[in-house]
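One protein chain omitted, others in place.
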Amino acid sequence: MPLDHRRLQGPDESQPPALWAGEGSGPRDPCALRPLFARAGLLSQAEGSAYVELSGGTKVLCAAWGPREAAEPGGGTAGGGGGGGGGRLVCEFRRAPFSSRGARPRPGGAAEREAEREAAAALREALEPAVRLARYPRARLAVSALLLQDGGSALAAAVSAASLALADAGVEMYDLAVGCALCRDPGHPSGAWLLQPGEAEERRAAARLTLALLPALNQVSAVLGGGRGGDPESWGEALRLGLDGCHRLYPVLRQSLLRAVKRRDAAHTPPGS
Amino acid sequence: MAAVCLSEAEKLYIVHGVQEDLRVDGRGCEDYRCAEVETDVVSNTSGSARVKLGHTDILVGVKAEMGTPKLEKPDEGYLEFFVDCSANATPEFEGRGGEELGTEIANTLYRVFSSEGSVDLKSLCINPREHCWVLYVDVLLLECGGNLFDAISIAVKAALFNTRIPKVRVLEDEEGSKEIELSDDPYDCIRLNVDDVPCIVTLSKIGYRHVVDATLQEEACSLASLLIAVTSKGALTCMKKIGKGSLDPESIFEMMETGKRVGKALHIALQKILDEEESLGTTRQKVGFLG
Amino acid sequence: MAAVAMRLPVARKAVAPSGSRGDEKHLVAPGDTITTDTGYMRGHGTYVDEEKLIASVAGAVERVNKLVCVKALKTRYNGEVGDIVVGRITEVQQKRWKVETNSRLDSVLLLSSMNLPGGELRRRSAEDELAMRDYLQEGDLISAEVQSVFSDGAVSLHTRSLKYGKLGQGVLVQVSPSLVKRQKTHFHDLPCGASVILGNNGFIWIYPTTEQKDEEAGGFTTNLEPVPLSDREVISRLRNCIVALATQKLMLFDTSILYCYEASLSHQIKDILKPEVMEEIVLETRQRLLDLEG
Amino acid sequence: MAAARRYCVPGERLCSAAEAAAGSGTYTRRGAVCAALAGCLRRGGGAGGVPQVAVLRDAEAQLLPDVGAVVTCRVCSINSRFAKVHILYVGSTPLRSAFRGTIRREDIRATEKDKVEVYKSFRPGDIVLAKVISLGDAQSNYLLSTAENELGVVVARSEAGVQMVPISWCEMQCPQTHTKDFRKVARVQPQFLQT
């Protein structure tokens, strides 16, 4: 049998040892939020854009486009219910090929596409209540999120970044959407919930939860969680913790958006006027 | 989704009715429609069940096939979910029309069963790292009358209860090569413990209240629902908001409580009916689709 | 308080047709030769092949003089001029609405065939065309009368009477059109405290009885006040009774609905839909109807 | 320029609805005017003396054609019943992407509607001023009308490729070949004329 010399003779699938080593992170304060850096309006080609980074490695870049004519007339009414309703929000979520280390599905493989599509659907459900779609009849708004590096709590960061990008694009919204993730550490004696878990914590976790809050309206726009989280009281506690986390993140996002607006304004107003 | 279109006045009538705890079909907010459960309806599967909940009609077949364990969990078997929204349910699902909903439901099922311990996966292992049983849980949607998630989860649990996996022995010769021998006796089989298999309770927010087991018409009136997977012991294994709208934090807490309460009742009723069916033994006259 | 009822399915009991009147009828299935006599005229549900009159659907043969028809047990709605129908708007087009009436093609309601706010004799202007969605939009329910039937079988409706028009709060039940008995009137204010419209197309509308009958503005303003609980109970009970009658295949008309309603009173509203209760109350209704006939 | 400009983000409560009317870029919720855009706050006197708050952005980028708006569009195809156009401008704001619109035969001019013929009114490539009369429905696009003196063709080219000159409300002439073509000509208002 002819040997294939061009390729290394190794197992078909392999993982770097780091995956199994685990990190020797000490106990941490479950309520601690990882520092968040956000900047809106950094891409010039997109109408609106935002970049969100959680210290510890999660990096998400989002771009948003304002109203465009819906691809086919009437295409939106099928799912819209109630006839000539508002516009459609189209969301996309992509993981960069270099976003994560360790065991990940083959890039561009069916499993990865499936995971991306599920995340995109979750993103849409989290953002839809925040956008005034009724103001954009027969039009289509688009948001695209690119996960550059996955260091845990990626979907939550994507929700925050996407809502900043939409606001930056000048889309009319009821509120910003702030995302926050939690996980339940199996090692911890009381099984406490951790806010904004890192990648390692997320992988070990017995249960995970991602929330999105519209802070001014005090409405929850996304709840997505699974795992062995215990009885409703425990999940309720997680929810409270997470919502509190969202409230604490909100000022950061707000500031970054205001900064972007001022920058834009300054660029358009000639100096001295 | 097979959505129905309602006039504003009809929606208003439904919303007001929910407010008064009297739904259009006379139910209260926490009442399920009458459900019919039958197991062992497809004979060439390892386990199967058919559940009718109002007009929603679900057929689930479980097939056990031999596979290789996943790398992360070398000593466990695993479950694979597939949901076929067939054109039987509504012409909208023809061709690839049902695919989107099907993957959404399948993804939710993965999430619901992601909790360790819902099914004893270790018992599905034949020999670590090499062979295990893969349970293909295939859901077929035959008719769609609202509340798909709950009906499907009931049917999945019933089908898993009905599943019988043949016992196998691993024979090892001197050289270390292994051979798998299937038991000759068809009655010699493993059964799954389904005590911890969760059921989904979908709570649809209509007006200021929430209802369980919404019909298609009620689903059209609801902007947001919370889907909760509850085990018979009252533990939650999955939580998910679905729909275009958003929810009040307070109402989420209420919904979780209701979900737990209703979920427990659901498990008791289901277990009772499964036991009752089993007690009838093999002499039970099967009803199936001919009934 | 959460109620979850589960059961094993029960095989249907074969209905003993002994001595029932079904035997007297001439029942045919597709492909059956009804007659080889060439003197007959071909009606619905039949076709002619090699000078034989052959059935194309399964059902009972009906002869009216020389005309031979076979009436199928269950079909889509076949429109006839003068029928009362209940329909749902599916599309707003230029100058007309498309209406779903369970026919084989969507029915149409022309802008010119309806009463517009402001009276009968108003000219339909271009503004009316643009404001069509304000009158009726997708999802709205209307009651109407069949004005004409096109050659391809599509139905044209009109609402040029105050009793027709947009429907307000209430509940719609859809049954097979063949279950609705043809009567002089299809609008009934039932003595139990609610009203029904028995559309010939099998759409049945149950709504609270209103005090004043003639509404102004041609029925475009809908009453958005909550319906009182007592009325809701009656409507829900009626709805479940109609579903029960339809499941058990009993003809729907005011008396049968009323009898069934009365038979159901000993049960809770939500229990009516249990198979055994349905069977029981419909059987009782059947018996009372037979007694009535004498 | 006033001292500090106030900037706001969506969801921010601006004032109570009793104090001021909600202008563009805002919405009212539970008796309060809230911002719907990220932008600069402006208070001003609205109609009837009631003060109005609005949130403005530098560029009115997100404008959509609305009923009643005058739009500039290019004709892309015609048939006997209607002309299909691409909407390029709303008022004087360019759209970032073209929206499709339809001018039906009966909406071309205000009088003698039954005698209108589409090909005597528009030709593909014409630049037309029109007014949005409806957002259309599932089948159709934006419905536009030119049934006013001020609306209709403003720029058209002859077969020779030269820009034509209007000679009456229904005719244009090519300055080179002197051939006349039928158009539904707009009487352009002076205030709309920019260099």
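Per-chain numbering from 1; labels A, B, C and D assigned in written order.
We take it that contacts are C-beta pairs under 8 Å (C-beta built on N, C-alpha and C of every residue); 3 or more make two chains touch, one makes a residue touch a chain.
To be clear about the criterion, contacts and distances are computed from a predicted model.
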Given the choices "Exosome complex component RRP41", "LSM complex subunit LSm2", "Ammonium transporter" or "Ribosomal RNA-processing protein 40", state the protein name listed in UniProt for the chain not shown. "Exosome complex component RRP41"
Going by the stated contact criterion, tell me the shown chains that border the hidden chain. B, C
Sole contact to the chain not displayed, among C:Gly59, C:Gly79 or C:Gly139: C:Gly59
Check each of B:Asp84, B:Glu104, B:Asp150 or B:Glu277 against the chain that is not shown and name the one that touches it. B:Asp84
Residue ranges of chain B at the interface with the undisplayed chain: 42-45, 48, 55, 57, 59, 61-63, 65, 82, 84, 86-88, 90-91, 94-96, 136, 138, 140, 142-145, 289-290
Residue positions on chain C contacting the omitted chain are 14-15, 17, 20-23, 25, 27, 29-32, 45, 47, 49, 54, 56-60, 72-76, 104-106, 152-153, 178-179, 181, 247-251, 286
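Just so it is clear, only the chains that are shown with their structure count from here on.
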Give, as an integer number of Å, the spacing between the C-alpha centres of chain B and chain A. 29
Counting only Cα atoms for the centres, state how far chain B is from chain D in Å. 53
Where the CA atoms of chain A average out and where those of chain D average out, how many Å apart are those spots? 37
Touching at least 2 other chains, the residues of chain C are 92, 133, 138-139
Among the residues of chain B, which ones contact at least 2 other chains? 5
Contact footprint of chain C on chain B as seen in their complex: 5-10, 12-13, 16-17, 19-20, 22-28, 30-38, 52, 212, 258, 261-262, 265-266, 268-270, 272-273, 276-277, 285, 287, 290-291
Chain A contacts chain B in the complex at 13, 15, 79, 81-83, 103, 114, 117-118, 121, 125, 128-130, 206-207, 209, 214, 217-232, 235-236, 239, 243
Complex interface listing, chain D residues touching chain A: 1, 5, 7-13, 25, 27, 29, 34, 36-40, 57-59, 61-62, 64, 96-100, 135-142
